[in-house]
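Presenting chain A:
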Amino acid sequence: MNLNGFPILSTLIFLPIAGAVLLLLISRSNENLIKWVSLIVSITVFIISIPLFTEFNKSTHLMQFTEKHAWVPSLNINYSLGIDGISILFVLLSTLITILCVLISWNSIKAKTKEFYISILIMESAMIGVFCSLDFMLFYLFWEAMLIPMYLLIGVWGGSNRIYAAVKFFLFTLVGSLLMLIGIIVLYYQAGRTFDILELMTKTYPYQLQIWLLWAFFAAFAVKVPMFPVHTWLPDAHTEAPTAGSVILAAVLIKMGAYGFIRFSLPLFPDASRAMTPVMLTLSVIAIIYGAVICLAQTDLKRLIAYSSVSHMGFVTLGIFALNSQGMEGGILQMINHGVVTGALFLSVGMIYDRTHTRQISDYGGVASAMPVYASLFMVFTLASIGLPATNGFIGEFLIILGGFKANQWAGVLAATGVIIGAGYMLWLYQRVFFMETNQKVAGLADINLREIITLLPMIILIFWIGIYPNAFLGFMHESVKHLLERVNSGSMHEVGVAKNILEIIK
Partner candidate 1 sequence: MNNYLLIPFLPLAAFLINILFGRKYLKDNAHWVSILAVAGSWVVTVITLLDVLSGKVVNEDIYSWIVSGEFKVSVGFLIDQLTAVMLVVVTTCSALIHIYSVGYMQGDKGYYRFFAYLSLFTFCMLMLVMANNFLQLYFGWEGVGLCSYFLIGYYFDKKPASDAGKKAFIVNRFGDFGFGLGIIMIFLTFGTVYYEPVFSQAKVFAVQTINFLGYDVHLMTLIALLLFCGSIGKSAQMPLHVWLPDAMEGPTPVSALIHAATMVTAGVFLVARCSPIFSLSETALMIVALTGAITSLFAATIGLVQNDIKRIIAYSTISQLGYMFLAAGVGAYTAGMFHLYTHAFFKALLFLCAGSVMHAMSGELDLQKMGGLKKYMPITYWTMLFASLSIAGVPGFAGFFSKDEILWLAYSGQSPVGKFVWAIGTVVAFLTAFYSFRLIFLTFHGKFRGTYEQEHHLHESPKAMTIPLIILCIGAVASGWIGIPHLLGGGEHFTEFLTPVLGHPEAHGTHAEEWLVMAISIIAGFSGVGLAALFYLVKTDIPVMLAQKFNATYKVLWNKYYVDELYSFIIVRPTIWTAKNILIGVTDAKIIEAIVNGIPKGIGEFSRILRKVQTGLLQRYAAIMALGVLIIMAVMLLR
Partner candidate 2 sequence: MVPLNWYLMLSAVVFMIGVFGFLTRRNIIIMFMSIELLLNAVNISLVAFSHYLQDMRGQILAVFIITVAAAEAAIGLAIIIALFRNKDTVHADEMSEMKG
């Protein structure tokens, strides 16, 4: 725990909760104070998280900023936090996204504003908690704790069909994560009564058990990613959630599933994951093409972006299960890119929704003439989402297709077609909304004001920063990814070793 002993990760987790408690004390009437308090809290959390970025030591794969205290000693559960190359970027993403969510819902949330901001702050602490925890129980606690605020965000402040979407979201994730709970407990006993992830990673487990546990964890993570068959909750949740809700959902929540794969499924069950890669690659490729093609037929703006994130996350899982350094690093970077780009897309859709209160694409047309600045910002996000070079999308997608192609040629080629269809639906969306004759409904729209520009500015900066100088971000991952891949690919050597000494004994 460097930085002269200051427990930075714990403050990151508990400061938002303290902020939420502070909000509780403020009376419901002066909403302005509530908004400013939550903004200040989220900004302070972001500022505290910046030293993570600067102080991070990129040359080691070991966990940094670690903290460890006993939590439930009798069951050997301890409160241990720490981040490495893989999780650091997500922590920063969550802190940044929360600020933007507070900004975007400044005057779009009218009812129950106090509960809204409390839920967002609790969301933030749960998100950071998931990415920092090194103890399975702590991870699971944050993983599930995030369900409550998200359920309320979608359910209370959502659109017309919000209740169905909220319940669907909740049950989908809950069933998956409960199966994971069983997996965690079985792993606990298998590895000699410990929940500590680093310790669990050193042990090897019998092959058959690895398969079972991999599928238990798959249930939880695949729902979150969302991978192909279990993705139908995402469009509903996105369409019905308020802007801030869908931004958090798209930018950070979805990443937890893929992060789970990288942090848990791969290192803990190397042989099983290697055996399962063909299945996973097929699912990812289906997700990419399925998501992209379905976007062509969408009429609702947010639903289209939701399906596009199904396709983008298909790329991420492809990168992860390519099991080579380009694919993995591409996957992780693509998670950040997707967070930034889809987050920005939802922010901008939120802005236009506040003005027109309609999500049907057919109601739009010719917005570019009314709102030129907004149109150009939206164009940048569309280009990043297509993966145009010099934007962040390209770096991630190229590395993933490279890694995917190396792992399995068919996967690489089919994934590359996703890029074409991607360009298709995004440009078609952009044309129907921004170009052509101005639709009466969107005739006299006011262009975006300063607050909204400030909300989108960090996204633009990130898009071009990662696009032009990605090493600033890729640099974090090299060591951790190398270590992870050694562990995943070394699994078999270990078994070979075991087999060898059995032979010696027989001989």
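Convention: a contact is a pair of C-beta atoms (placed from the backbone, for glycine too) under 8 Å apart; a residue touches a chain by one contact, two chains touch by 3 or more; residues count from 1.
Quick note on selection: all candidates are chains of the complex that A comes from, given by their letters.
Since the model is a prediction, treat every value here as computed from it, not as a measurement.
Applying the touch definition to chain A and the options 1 or 2 in this complex singles out candidate 1. Of all the residues in chain A, the ones that touch candidate 1 in their complex are 168, 171-172, 229, 231-233, 290, 293-297, 324-326, 329-330, 366, 368-369, 372, 376, 383, 388-390, 394-395, 398-399, 401-402, 405-406, 409-410, 412-413, 416-417, 419-421, 423-424, 427-428, 431, 434-438, 468-471, 474-475, 478, 481-482.
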